[in-house]
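Once you've had a glance at the structure underneath, I'll fire off some questions.
A protein chain is absent from this complex, but the other protein chains hold their places.
Naming follows writing order (A and B), and every chain is counted from residue 1.
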Amino acid sequence: MSDNKLADAKAAVQGAVQGVMMKAIAVAPDSWIPGGVPDPLIVHQHGHVGRSLSRIDGPLKVRGAAPFAAEFPMDGMVYAAVLFSTIARGRIATIDAQAAEAAEGVALVMTYKNAPRMKPMPGFGSNAKAAGGASLPVMQDPEIHWNGQPIAVVLAETQEQADHATSLIDVTYEVAPSVTSFAEAKGVGVEPGLFMGSPLKIEIGDAEAALAAAPHRIDAVYETPYHTHNPIELHAATVAWQGDTLRIHDASQAVAHMAWSMGHMFGIGEDQVHVTSPFVGGGFGSKTLWQHQVLAAAAAKLVGRPVRIMLSREGVYRVVGGRSLTEQRVAIGAGADGVFAAIVHTGISATTRSNAFPEPFILPTMSVYGAGSFKLEVDIAYVDMLANTFMRAPGEAVGTFALECAIDELAHQIGMDPIEIRHRNEPDKDPVKGLPHSQLDIAKAYAQGAEAFGWNKRKAVPGSRREGEWLIGMGVATGTYPYHRMPGGAARMTLTRDGHATIEIAAHEMGMGTATAHTQVTADRLGLGLDQVTFRYGDSLMPGVVLAGGSQQTASIGASIIAAHALLVTELLQLAGNDSPLAGLKPDEVGGRDGGLCKLDEPERFESYASILSRAQRNEISVLGEAAKPLELQHWSMHSHGAMFCEVKVSTVTGETRVSRFLGSFDCGRILNPKTAMSQFRGGIIMGLGLALTEETLLDTRSGRIMNPSLSDYHVPVHMDVPEIDVIWTDIPDPHTPMGARGIGEIGITGVGAAVANAVFNATGKRIRSLPITLDKLL
Amino acid sequence: MAITINGTAYSPPQDARVSLLDLLRERLGLSGTKKGCDQGACGACTVLVDGERILSCLTLAVQVDGRAVTTIEGLSEDGALHPLQQAFIVHDGFQCGYCTPGQICSAIGMAAEVRRGVPSVVTADLGADAPVLSDDELRERMSGNLCRCGAYNGIIDAIRETYATEAAE
């Protein structure tokens, strides 16, 4: 190829997003792909990255001084309370708000009759910046779509007055037929599920035939229930119209999406919506756009005053969707050597007609193991309920439960160690896409984990270890979560003459330690001290469309900062000119050290930022970097893995299960900050313990109403449920990601359900295929 | 009468419906105390009343008329952190930070209970004068404070270290 043609081809690859070009991206030379040239920070071993730094916002948080969405005072503010429907389907026949309107302190009662006209909520996937949990109109008509739908909002001078007034509203309904049970919904008929626009269906070879012919077979159905995220911070917003601008203090993991979506609904530009969210009290997928922010903004517009809305805990269950239930068949056929001839992973999940999110439980099965044949499919059944959504590791959290239990069942049948059977089926390339792995060291994670956990003490025969009334067992499972990076990352980097760098990006802090880790990264990239870097985020006016979801925020920020840094260095070299020790160097030949730039392989060729800027008579330089398109995702198979080890005690008297030990051994690329990473892993594992043992959102099949909308009746793990959790990692960098890191927010929860269930089997000989593993199932 | 909050006297609210939590957050600007359920199921609203840990969401403000309330804002006078606050930072006893003030106030109240010999349901010997503060004792006693981020290990580490330091003094 001539240089021109080569440049054209490279440009074509880098411009490609879909279709036939996917193939071109897959076969393109590494160097054309983001991450093709490893991030120089990966080899930078003596900086801030990789050190256990305490959270820089820690002092604020322990003093209760970090402000959350409902904690921004506004002059003249009124409080909102919401009334919810008590039927699943139908329409409001009458709604009488006179008594409420007349109640003390009430400023406004808003119903569909007087709400301002708005476009329907843009559901996720309908636009790159759509942030809505469902694509329904919000209080625009008398139609009821689910039991618990908001039907009125009261604004009053105090929360007490607003809450009381909602009880004075009289509503009657015309009830329409509804489908509120999963069984009935399946009977009505199922449809193929789509995920990000593609069918959740993969067939490679004839898996059913291979299964039938296999000497060893497991074929079982696994069930997982509805789940609710339950961050401790209630969903809240403080909202005001300031002229034509809508100001929202939100609890959001998607500020830029939020600004666009609200602008879309109210018919104003996204730049007229200013969303900030400096601290989010936990999200896990739930802190996106739901009706409460829209209702607050609409009511604020009507009343002409700022509004604070904080949903009650019941309100969160009625308004903010959770994880849907699944019914999964996993069938694996294998030879006596344990090698998989066939993997069948099919099943059904419930969803609604107003959102596009079938729980994609086959995702882990698409990458973790090789097999002679595959048949993978997610079908959907429609239930008249609150729209479901993504919750920590959608797909993988519950998909690994079914897959990894089935593998444990197969290993038991063959009489093979559960770790060994997994080794024998480790794929040498992506089993579905055929792409090479960017980095895969799960075998090392297993070896280290088994050693640290004492796996060799496990007794292969179930029920053979007992202490008093307690049976003791060990289980293992593989966790997995992909590396993601979504388009839209961008960051502004500003360097001042005093050698201080400020990053601005519309990213989020929900507890991941975002500002801390990226202060470390930026400091290393620029060769600055931690106190010479300010990381600003959580503001829709800042650059970037960065979802804190899909464990992709770190990669998105990292790639944005890489882009900004490249521009900054280019400009610095231009400013440095011919009188600098750096004269004649190209941007990729220099790096940061000690408050300035140096030649990478000749560090004594150095000039400080202060010196460069002073000579150029500049107080600061500021650049806006836009992250390269995430082509790496179509060039490599990029996945993190975890080897999850669990020990349980099961009471022979009561059937109670207690997790006595847990160890997660992770292969997740480079760990940027061990202290905050440890917390991320543990947090995921603990949510996984809840998934395994206690958590279930109860949807009454008669009414479609959630019957345990509280933290007393929905059991998240408490202190007493959680032992000391050990976490180790390979710390092997992924050569093709920013910083060599892969996101770690979600992988912790994956594989945990199966590790617990497999340990319960090892303890008792009872195979529980339906979550949660409550004591009645073990009596 | 007055409610003393972090050393300052305030009049009780006219509206008897106002909870201590909403008095703090919405009327006095003391938003360090958090609302996570408003129904006594999460512990995020824990404050100290006359040194005892209670839930401010289920306490009517008028009920504490004449009593002394300490909130998270009252722990770090003149900017110096309470040793337990410092330990929470060192041991990463939080992620999002929302349940944190409640965890810290609860742990301080708990330590006082232990000092005066209050047993827990996992205390083997109910007749003992001073409970042995094992990790299970700490976990049981702190189980009224939920942390959905799952910072439980760090929280227990922070409390253990602070308590051990105190016991040694």
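The working rule: contacts are C-beta pairs under 8 Å (C-beta built on N, C-alpha and C of every residue); 3 or more make two chains touch, one makes a residue touch a chain.
One rule holds in what follows: contacts and distances are computed from a predicted model.
**Student:** The complex lacks one chain in this depiction; which UniProt name from "Circularly permuted ATP-grasp type 2 domain-containing protein", "Urease accessory protein UreF", "Transcriptional regulator" or "Xanthine dehydrogenase family protein subunit M" does that chain carry?
**Tutor:** Record says "Xanthine dehydrogenase family protein subunit M".
**Student:** Of the residues B:Ile3, B:Ile54 or B:Leu75, which one touches the chain left out of the display?
**Tutor:** Going through B:Ile3, B:Ile54 or B:Leu75 one by one, B:Ile54 is the residue touching the chain not shown.
**Student:** Can you work out which residue in A:Glu191, A:Glu420 or A:Asp713 touches the chain that's missing from view?
**Tutor:** Among A:Glu191, A:Glu420 or A:Asp713, only A:Asp713 touches the chain that is not shown.
**Student:** Across the whole complex, list the residues on subunit B that are touched by the chain not included here.
**Tutor:** Contacting residues on subunit B, toward the hidden partner: 15-17, 19, 38-40, 43, 46, 52-55, 58-60, 62-63, 65, 106, 109-110, 113, 116-121, 123, 126-127, 139-145.
**Student:** What subunit A residues would touch the chain not displayed?
**Tutor:** So the residues of subunit A touching the missing chain come out as 86, 104, 147, 160, 163-164, 167, 469, 652-656, 658, 693-694, 698, 700, 702-703, 705, 707-708, 710, 712-713, 715, 717-721, 774-776, 779.
Following the convention adopted for this analysis, only the chains that are shown with their structure count from here on.
**Student:** Could you tell me the distance, in whole angstrom, between the mean C-alpha positions of subunit A and subunit B?
**Tutor:** 31
**Student:** Inside the complex, what are the residues of subunit A that reach subunit B?
**Tutor:** Going by the criterion above, the answer is residues 54-55, 57-68, 70-71, 73, 79, 158-160, 164, 229-234, 279-282, 284, 310, 312-313, 509-513, 675-676, 678-680, 682-687, 710-712, 716-720, 722, 724-725.
**Student:** Which of the residues in subunit B come into contact with subunit A in the complex?
**Tutor:** 15, 17-18, 22, 25-26, 29, 31-42, 44, 71-73, 75-76, 81, 85-86, 88-90, 92, 94-101, 104, 135-136, 138-140, 142-156
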